[in-house]
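Can you read through this structure? Questions will come right after.
A single protein chain has been omitted; all remaining protein chains appear in their positions.
Chains: A, B, C and D, in written order; residue numbering restarts at 1 for each.
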Amino acid sequence: MAITEAPAAPAADKRNPLTAGGTRITLTIGGIAVVGLALVYLLGDREPALITQYLVSGLLLGGVYALVSLGLTLIFGVLGIVNFAQGAMLTLSMYLVYVLQSSLGLNLYVAVVLTIPLLFGFGWLVQSMLLNRLTEDASHDRPLLVTLGLSLLIVNVLLMIFGGRPKSVDAPVSGSIEILGALADTQRIIAFGGAVLVAAALTLVLRKTSMGLAIRAVAANGTGASLVGVNVRRVYAMTFGLGAASVAVAGGLITPFTTLVPTAGEQFTTLAFVIVVLGGLGSIPGALVGGVFIGVLQTVGSLYLPGSGSLILVFGIFVLILFLRPQGLFGAKQ
Amino acid sequence: MTATDAPAAPQAPKLRPANGAKRQYTFLLIVIAALFFVPYILPDSAQPVAVRTLIFAIMAVGWNLMSGFGGMFSFGHAVFFGVGAYTDAYLLTAFGVSPWLSMIIGAVLAAGVGLTIAYFCLRYKLAGSYFALATFAFAQMFYLLSQNLGFLNKTDGINVPLLPEESWAMLQFDQDSKFYFWIPLVILGLAMAVTIYFAHSRAGQFAQAIRDDATAAESLGIKVMKYRLITVAMSCAITAVAGAYYSQYYLFVGPEQAFGIHVSTDAIIPAVIGGIGTIWGPLIGAAVVGPLSELIAHLLRNPPEFLEFLQGTSGLDVAVYAALLIVIVIFLPKGIYGTIRERMRK
Amino acid sequence: SDSAGSGSDSVETVTIGSVHPLSGSLAGVGGLMNDGAKMAVEDINAAGGIESLGGAQLELLDGDSQGEAQVGQSEAQRLISDGAVALVGTYQSDVTQNVASVAERSDVPFVIDVAVDDKILEQGYKNTFRIQPDASSMGQAGAQALVAMGEETGEPIDSAAYIHIEGAFGDSVFAAFKEEAEKQGITITKEITYSGSNFSDATTQVSEALAGNPDIIAVTGYYPDNLLVAKAVGSMANDTKAVFGIASGAFDDTSFPAAAGDAGTEVLSANYHYSATSDRAADIRARFEEKYGKPMETASMLSYQAVEVIAEGLEESGSDDPEELRDAIAGLSLEDPLLAFDGPIEFGEDGQNENATVIVMQVLDGKVEQVFPQEFATAELVFPTGSGN
Amino acid sequence: MILELDAVSAGYRRLEILHELTLGVQEGEIVSIIGANGAGKTTTLRAVAGLISTSKGSISFKGEPVHNTRPDKLVRSGLVHVSQDRALFGNLQVLENLTMGAYTQPRNTIASSLEQVFDLFPILKERRAQRADTMSGGQQQMLAIGRALMARPACLTLDEPSIGLAPNLVAQVLDAITRIRDTGVTVLIVEQNASQALAISDRAYVMESGAIVLEGTGSELADSAEVRKAYLGM
Partner (left out) sequence: MSLLTLDGVSKSFGGLKALGETTLEIPEHEFFGIIGPNGAGKTTLFSVLAGQLAPSSGQMMFDGVDITGWSADKTAAQGLVRTFQLMRPFESMTVLENVTIASHNKFRSPHKARDHAAAVVERVGLDSYMYAMSGTLPTAGLKRLELARALALEPRMILLDEVLAGLVPTERAPIIDLLRSIHADGVTVMFVEHIMAAVMALSERLLVMHEGRELALGLPEEVIANQQVIDAYLGEDYS
């Protein structure tokens, strides 16, 4: 796993970084966010109703980002793999949902549930067949290239099977509700809920199950884990599988409001990395908060920096945080 | 107490006497001389692929200096390539500056940009994946910036105007001119020569020591930041030259061509496949990867009979390429050259 | 390349190169376009080939640009050195740019089927021709159509908010629209841009557009993002008279009505389009769909048309020499275009088809119908539309 | 013999370090391996623990062949290794490290195992909420041993448990090892502090260049002039 050379502080965070809540950090970010938003409302020179709409949209977009990042934070945090196939796996799960729905006529959400084990298996296979050896060598350039290749492979195989024409799925629910005068799309609210649910589920798995314990041990010291009886390769495969399974939820829940083409997931890969590093490698709450933070930053930022301008802001803040708090918002110092 | 037979004495360690840079220069000369004849052998239709391969090779040689010899894994070499490409296109269209001069200016600019980025990344002690992601973020920022900067024509990009006549000063020849191959070949030769020189120089040795263990190097009196930055500057400058040549050969550069993610990976893939941190790795890697997708596409266009059914499946060539990439990375852990060298040493 | 023909009339096959994105994110449309070109070649061959060349058969070589400019360029070079005497392509402006420079240097005519950027033809290249209207003329024609529709239905349009993709395409369509619209007395209440490479929610853009209470919301962009815009408008209470796409990649696509559902109903789109009133076009579309199992989109029809242009050039010049072919294409007047154009296909000095124009389509009953101008109409225009709810 | 190595060859990549090495440990013994630096002692223990693979020969544990078996399987069968670098979970607490040690054990036995470990190393009880990587060198060594004990090993292999420790800690750790043996655990230990190690060993092997050259009881070897000269520096 990549480790910065920054000197360690003694007993910085006694809790385990994978699930640590980081109350102080949450409060700090919350505080900054509230102050920032207050400034936008007071001095932003835009209609409050419009700002509220941007805020709500940003939160919901953040939910989508968080969904995509949750799986990645496990894969990156525990296995140290810069998984460039994250976006492609997302697309894969979307097509699976599409196939399940169009061939078996399943309800969208039933299809999503069925996709979870499928992607878990896919992730398991990818890790145990392609990546295990590289993970053990602790190399970071080679897994990066393998996942890059994998991403190309998935996208193009999807292209071969489904062609490049856009597809769409039917959602059982649609429409939108109003929050403080701002419109919130129901499907996006469901996706947001999904993000919280996945985060909770992953936290539960990591905290309460013996597999979770093993994952944390492997993250802390692979050899050490094998010396206490953990089958490290299995944990690797399991972790990648869990990461992929979370991606399945993400893909399934965003399918109804995304144009389904073989490259649909790609745009999320980059931001997911930003979010994961921002939140702290391997931190579940970090991915959640980071996702929402980036979503809001990008959306509210676009009030003043339209188009790609707000993305420059996102990357700028990312680099700043890398410099000033390399362990991320929720990461314990190494 | 029982005594067992004493085992054989430990084998003496294999000697590895210094092999001076001379042999490598000689070899380089032979390789470049041999490559000189490539345009006579290749069919016209393959020449663009050969030129593209050379551009990849130059980028990979540049990337390898910083990431292979310097140990600073850059995932944002598009920044330097793009700076070179845009400098050339911009200076040419705005002021009519000769591309040869622009190459130098672009190289200097890219080195400057690289120094700034690397300085901050190193100052804040980013390493490993974090360093890679930081450079990646910078590349994204440059990408977005180039889309928003008016003087770079935003997303439109810049066209290098076509000249009616061939011109050495403006680096333009007939479409099929062999100079389009020979010029990057010479640039590649120079870049390789720089690499060989650097690898054996005092500064290069320091850089490699720092890569292996910065703390130990510093405690031996080596100015860590200085030698790291020297490495970065050279790497960025070489990559920028590749970018400038790109603009001249393709006569067009836009944000995607200059700063796109794939530009960064194009620099990395040949080096990793060939052997990261070795002198010959990037060259070998580029020679393999450059034509690979073309070869696959060619094979699929005119498939042997038993593969007939695959003809015309879109995406297949890229999928095969991706699969091969995965296989090579997994089965040649040290890259092609690195693996061969290891075999020979043992 | 020395493969250019001799000019004699004893040629057996004439090779045309086609460069499109067959893989990558645009593979869907790229594949359709390639198929369109292929089908044109087959149709022409079946009809006896090029008569003036003694019934010479056409052959199509295809190249995959992978959506990348430099790949497109080397593919074009490959096709020419493999004997192509003319090129068609390429859908993307930057790739087209590079292919155009290859065509110029090799003195091979290049007929652009789709690529919108004005700039491509501003290089002064003499070998490049474009069938479709360019970005600025679409913006201008869009504004004119809007005014005319308003007058016809007695619902004058005073204001518009404009949502468009960042970059050359969106910017130039918008600029031309704005200039023309303001001339005609329409105020632009707001210009909202978004980034095409990272766009997964349009609510904010749409709510910002609606904030100025415009009569219509005009939209320019690609398929996924315009779909998002349509859906966002559909979900918000508003009293605009219509959503009006100009050069929109989505609104007149056959898959749009199903994908957008209710939100797509009565959405308008000003765009170049295959001529739904032409029997010839209808026949081609029917056969295409039967053969490839996919509906033939307009882009694909343009590729078909581009091959026809080249074939007609060959016919006129009676030679497969690229330079003679080029001259013939430049002087061409091709009647009965497959697109809803203002007359025959004729290229101006800069290579632009002078009669290229946009028509207005509307999603009605889950189908894209041509509604304006009257001569191309397949259904009755509904205006103002139901999008105000 | 609870643990037996028969003509084992092993090494790194193409480099063979152990050349047909043979040794055995009886149930309930403390056996130590001493030898020059680079003789291959660590390599031997790593091969036994399944951390590197063997190319020739066999290793058996409780009569079953176990060479080239994954480390976690060996742990389940009762063979537990404490490596030279300790391999602790640095960012987990002392208590979590210990609990993790009992990963292969039924949950209801954890409490009693903990008690045993705390008996042996009271400092661990005192510091149970401290992060492992902030503990001092000696404390970390105790934690590593304690974690291994949590797996209720039948046989414990220790690689230089006293390296870099202050003299008083060296004595403490070696003393603890005797007490561990007294609870019925078999111990195979590699030590630089040869004289102290021999003093607590039932039997010992002397290793040279990847093979065993001498074996005997602890006191035999400690008294041998040859060993004293070559390994004890006396």
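Throughout what follows, contacts are C-beta pairs under 8 Å (C-beta built on N, C-alpha and C of every residue); 3 or more make two chains touch, one makes a residue touch a chain.
Computed from a predicted model, the values in this text were never measured in an experiment.
Enquirer: Can you tell me which of B:Lys22, B:Arg123 or B:Lys223 touches the chain that was removed from the display?
Expert: Per the contact definition at the top, the residue touching the missing chain is B:Lys223.
Enquirer: Just one of B:Gly106, B:Gly277 or B:Gly315 touches the chain that is missing; which is it?
Expert: Checking each option in B:Gly106, B:Gly277 or B:Gly315, the one touching the absent chain turns out to be B:Gly277.
Enquirer: Using the document's definition of touch, tell me which of B:Thr93, B:Ser177, B:Gln205 or B:Thr265 contacts the absent chain.
Expert: Result: among the candidates, B:Gln205 touches the missing chain.
Enquirer: Need a quick check: the contact residues on subunit B for the chain that isn't drawn.
Expert: That gives, for subunit B, the contact residues 12-18, 202, 205-206, 208-209, 211-213, 215-224, 277.
Enquirer: Which residues does subunit D use to touch the chain missing from this display?
Expert: 15, 34-38, 136-139, 160, 163-169, 171-172, 192, 194, 229-234
Keep in mind that, in the parts below, only the chains that are shown with their structure count from here on.
Enquirer: Let me spell it out: compute each chain's centre from its C-alpha atoms, then which one is farthest from subunit B's centre?
Expert: Farthest from subunit B by mean C-alpha position: D.
Enquirer: Would you identify the chain whose C-alpha centroid lies closest to the centroid of all protein C-alpha atoms displayed?
Expert: Given all protein C-alpha atoms shown, the central chain works out to be A.
Enquirer: Using mean C-alpha positions as chain centres, tell me how far subunit C is from subunit D in Å, no decimals.
Expert: Their C-alpha centroids are separated by 75 Å.
Enquirer: Report, in whole Å, the distance between the mean C-alpha point of subunit A and the mean C-alpha point of subunit D.
Expert: 42
Enquirer: Which positions in subunit D are in touch with at least two other chains?
Expert: In subunit D, no residue touches at least two other chains, as defined above.
Enquirer: By residue number and range, which residues of subunit C touch two or more other chains?
Expert: In subunit C, the residues touching two or more other chains are 23-24, 27, 30-31, 166, 195.
Enquirer: Can you check the complex and tell me which residues of subunit A touch subunit C?
Expert: 47, 50, 53-54, 57-58, 60-61, 64, 156, 159, 163-168, 174-176, 182-183, 185, 188, 254, 257-259, 261-264, 266-268, 271, 299, 302-303, 306-308, 311
Enquirer: What residues of subunit C sit close enough to touch subunit B in their complex?
Expert: Residues of subunit C touching subunit B: 1, 22-24, 27, 30-31, 64, 66, 68-70, 73-74, 77-79, 81-82, 94, 97-98, 101-102, 104-106, 117, 119, 123, 125, 166-169, 171, 195.
Enquirer: Write out the stretch or stretches of subunit D touching subunit A in their complex.
Expert: Against subunit A, subunit D makes touches at 49, 51, 70-73, 75-76, 80-83, 86-93, 96, 99-104, 129-131, 133-134, 147-148, 150-151.
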